[in-house]
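There's a structure below that I have some questions on.
Here the complex is missing a single protein chain, while all its other protein chains stay put.
Letters are used for the chains, namely A and B, taken in the order the chains are written, and counting of residues starts over at 1 for each.
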Amino acid sequence: MCSGRVDLEFVLRAFSNGMDGLLIGGCRLNECNYITHGNYHALTMVLLCRKIMEHIGLNPERLRIEFMSSAEGNRFAEVMGEFGNEVKELGPLGKGKGEGIDQNELKSKLAEITKLVPYIKLVKNEKLASRLKNPEEYDKLFTKDEIDKLFSEVISYYIDPEKCQACMTCAKRCPAEAIISAKNQIHVIDQEKCIKCGTCFEVCPPKFRAVTKISGEPVPPPIPEEKRTIVRKGKEK
Amino acid sequence: MKYPDQFNQEISKNKAVHIYFAQAIPLITYIDESCLYLKEKKCRICEGVCKNQAIDLNQTAEKVEVNVGAIILSPGLEPFDPKVRDEYRYGKFENVVTSMDYERLMCATGPYEGEILRASDKRHPHKIAWIQCVGSRQVIPGGNSYCSSVCCTYTQKQVILTKEHDAEAECTIFHNDIRSYGKDFERFFQRTERLPGIRFIRSYTSIVKEDPKSKNVTIRYSIPEDGVKEEEFDMVVLSVGLNPPADVKDLAKRFGIELNHHDYCKVNPVNPMETTRPGIFVSGAFQGPTDIPESVFTASGAGSQCAQLLDYRRGKLAKERIYPPERDVSEEEPRIGVFVCHCGANIGRVVNVPDTVEYCKTLPNVVYAQEQLFSCATNCAKEITDMTKEKGLNRVIVAACSPRTLEPLFRDTVREAGLNQYYYDMANIREQCSWVHSKEKEEATGKAKDIIRMSVARACLLEPLQEINLPVNKAALVVGGGIAGMTCALSIASQGHEVYLVEKEKNLGGTARRIHTTLEGLDVQAYLSDLVRKVNQNPSIHVYTDATITGAAGYVGNFVTTVKSDRGVTEIRHGAAVIAVGADVYKPAEYLYGEDDRVMTHLELEEQINKGDEKVVHAESLVMIQCVGCRNEDRNYCSRICCYESIKNALKLKEINPKMDIYILFRDMRTYGFSEDYYRKAADKEVKFIRYEPQDKPEVKVGESDDGRPVLKVTATDYILGNRLEIDADIICLAAAVIPSAGSKEVSQLFKVTLGPDGFFQEAHVKLRPVEFGADGVYLCGTAHYPKLISEAIEQAYGAAGRVLTLLSHDTVIASGSVCEVDEKKCMGCGQCVAVCTYSAIEFRETKQGKKAVVIPVLCKGDGLCNSKCPTGAIRLKHFTDEELLAQIDAAAEDE
Partner (left out) sequence: MEKELEKIEDQIRKSLADSIRKSFTDSHFGDVMVVGGGVSGVQASLDLATAGFKVYLVDKAPAIGGHMAQLDKTFPTNDCSI
């Protein structure tokens, strides 16, 4: 397994579990154990996550990535010792200098972001795959504004009950099984399950265009179950 | 009582009872000759304290007689001992060390735990000098006339590492030439040279004195600008050359083999692994001063030649392992056993192992826990198997070292107990715990418990996985019919495999068709025609000439390659592929090449010499210009063979026409190894060597000599005399660079292998896997890898054949069970996984529900990058699933 296998969700889970610091070790850049150079992906994930941490009021220094070869036992020991001391100095999670977030608030914020992980992976796809040449580029890859915008303008998908013809296309294709559907029943997106991948938006037949993209606004409430049955005019006649 | 530690070059001390070095294999203690009992029949304390009564001081050497069908001699080398020469002051001045001493000083397991310290005052040296060619390139008693080949580059490595230890260090290297002739060496040299505080000084040196107080060492040297100078250094490193093994004469006598005049093994020039005695082969530095990659592929080459000789015995001596049938435990609750290893003192000295074992017993699903001294020892491994059976365990955890080395062993142990091997997990409490927190014992014990708890959490979720047994097609494909390709094909075919040899030209032979002799005097054309004859006559070798490869599909053991040739279009099925496409020669655009027919490349010159062209062999004056088209911005590498070629042509010309004036304009003469002798011979025959700098290249103009002869006027700066030289040349020979073969890129794409920055094929690991690619089942040899001499190409060809044969000798290859799989329902067809998988192991398949990703398990290497890229969680890396890893993360947070 490669350091590129370390998922954003893992990092969030560790902090959500109350870990005070997290270090990811990977092969030296350009000395990939595989041929995929996954350590660059681990690096961009960490850079993104550090910005997210700042966004929710955590000290980004709590997350670090270090590149070393499996032969550098000494360096590993050194780095671990150093990082351990740094984390001790930072104090407990959320209570460090400039942090001051309530444990529960932190947990719920982290939970919220964890839910958005699939979405973040999709919209930041290109940047997450970039191969940064020098450390000066690291901090610039993701900006504060960008992250603020990422969370303030989260996209949601909504099926317009007026337009939905209950054709089942979107439901069949939804990778998260987030669409509540049945024949002749207007489809509804379960926003709790939805991962915002946009598959439904893309596959909804153009003649219906029932799925809409909503950005930065609340999603209208789903129509009540009893009103979901479609009365087909054509058939009535 | 402590005695000088031999492994640490006797810089530090060790007890008579000790482990040779921390990662020694076998990792067991032994008693050396410094033992008091062995010397004076005193002491015997160790016998008493050993609980296992493992010490037997009365043990004597035993004579064992074994019958063998073949022998490989790989006795290695002996570093040159500067003590034999007083002027180096080694052993007299405390702060004069050898490069081997310095290796140990730098090393974390060295005498001062990685601190570079002076012997005199145990302080860090700040100003360090390296003296090159110590014991090499010298025709004086006690010295070696040859070049040791490795010292220039190992010194550069030491300089880089020194700067990593101490960024402020000032390093000075006194050298004669920088011989960066190997792959990536030129860049390595530049990296060293560009570091701050580094000086490379071309000068002979002498060690003058030692300051009685500071113990600093003064070196005398001379540079053209300032003349003779003296300078003081904190430490002087002697870059010692390589000698044959110490007991070489005895070794030769014992095995009945001959030595060459340098006391290295005398080898067959067209098969450098062959000694003078049939059945005895040689590999590594005993062939002559060599670097690690050559030592590795000559080993494979020698191995395969033994196999060729003893093919009829293959497999009859090694027993196949038979494992008990796998028990289906999928319906059982996890029953975990934890074995905590002391690793001698490596873990046990820091982590409280008994306490940790007790803790393990309290963890959910753990039904058994015990401690072991060395889990990897045969008896302990058996104990794991036995306890697994006895206690009905269905998951096994060994808390010991890194899985990198020993996981395969423990998986095997688990299989022996009738469990699927993927029910095994390794908790690393050595590299990641005891070695990191050696001074915080209590915390380290806590951390060891954490690590084991995490492992237990993961173990509960482990699934049994099946490794894939891929059938191996026993045929091989060799791409390229030059010397390397043909040698490789013959070696593979000799062990009963079908070989398909594909050559793009009409005739076999490659670049060697244009080479007539070697520096050592081999008749290349006679050798080549013999080789071609052997290839053509071999019924197992199928030759395709005028051929291009139009398609290559498949994977290790099962490739399908489409070849278009004079035989039409053929689809070849093969289990292994060897890339031996060779290299091309640079067509110079400089020095009037192509404009004036008196300017030619060294290959063209050789052809003219061979033809006996009057203009060439009766020229009054001939100038050779080295480094044409390489060691520049466009091609930042050294072509390795040109110095050798130029010396060869110069000597040949001198033989035909001793009166001819020959000038070689060079940057560094890189006649490494034994060819140094010929460089010296050329100088003796009055071939004139004039050095030029890259920023002040020679100039060539058409002109007339003083006596009215039409000549080419060559002007250059002579750095020794400090003036401008003008030479009238009748012929100019350009040492044109060796460049990657034109078809390299296509071949690399077809076989999914990589090219290095210079366009040559990139091996899997420079040192340890020099003839393999990252892609399994594809191998590499000859100049496709990097420019090299004929003998070197042959060595590598045998080496590649050896690796191919280890693959083809098996009926199946095993692919890991830890690969990715796709849950089609969850796949949204976004293609992120496809984009990041450089192994091309993921494809799209059209379904009714749109494009879906599909993993080709045999191509998957289990890195899992796709898993973390997948937004929907559709793709999962088995054995490292989200559930397993998250369980581990959650367990980390649970407190004891």
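Keep in mind that, in the parts below, contacts are C-beta pairs under 8 Å (C-beta built on N, C-alpha and C of every residue); 3 or more make two chains touch, one makes a residue touch a chain.
The model shown is predicted, which means the values in this text are computed figures rather than measured ones.
Trainee: Per the definition of touch given earlier, which of B:37, B:188 or B:527 contacts the omitted chain?
Mentor: Here the residue in touch with the unshown chain is B:188.
Trainee: Quick one: say which of B:69, B:196, B:594 or B:757 touches the chain that got left out.
Mentor: That would be B:69, which touches the missing chain.
Trainee: Of B:123, B:701 or B:767, which residue touches the hidden chain?
Mentor: B:767
Trainee: Of the residues B:82, B:110, B:337 or B:480, which one touches the chain left out of the display?
Mentor: Only one of B:82, B:110, B:337 or B:480 touches the chain omitted from view, namely B:110.
Trainee: Among B:303, B:557, B:629 or B:673, which one is in touch with the chain left out?
Mentor: The single option touching the absent chain is B:303.
Trainee: In terms of residues, what is the contact footprint of the unshown chain on chain B?
Mentor: The list for chain B reads 7, 9, 20-21, 23-27, 30, 32, 66-77, 79, 100, 103-104, 106-108, 110, 153-154, 156-157, 160-161, 182-185, 187-188, 245, 251, 255, 283-286, 292, 295-296, 298-300, 302-304, 306-307, 310, 312-318, 765-768, 802-803, 805-806, 809.
Simple rule for what comes next: only the chains that are shown with their structure count from here on.
Trainee: If you look only at chain A, which of its residues touch chain B in the complex?
Mentor: My answer: residues 1-2, 4-10, 13-14, 17-19, 33-38, 41, 45, 70, 73-74, 76-77, 80-81, 117-119, 121-122, 125, 128-129, 172-173, 175-177, 195, 197, 199, 203.
Trainee: Mind listing the chain B positions that touch chain A in their complex?
Mentor: Residues 108, 114, 402, 404, 431-432, 435-436, 754, 774, 818, 825-828, 830, 832, 835-839, 849-850, 861-865, 867-874, 877, 880, 882, 885-886, 889-890, 892-893.
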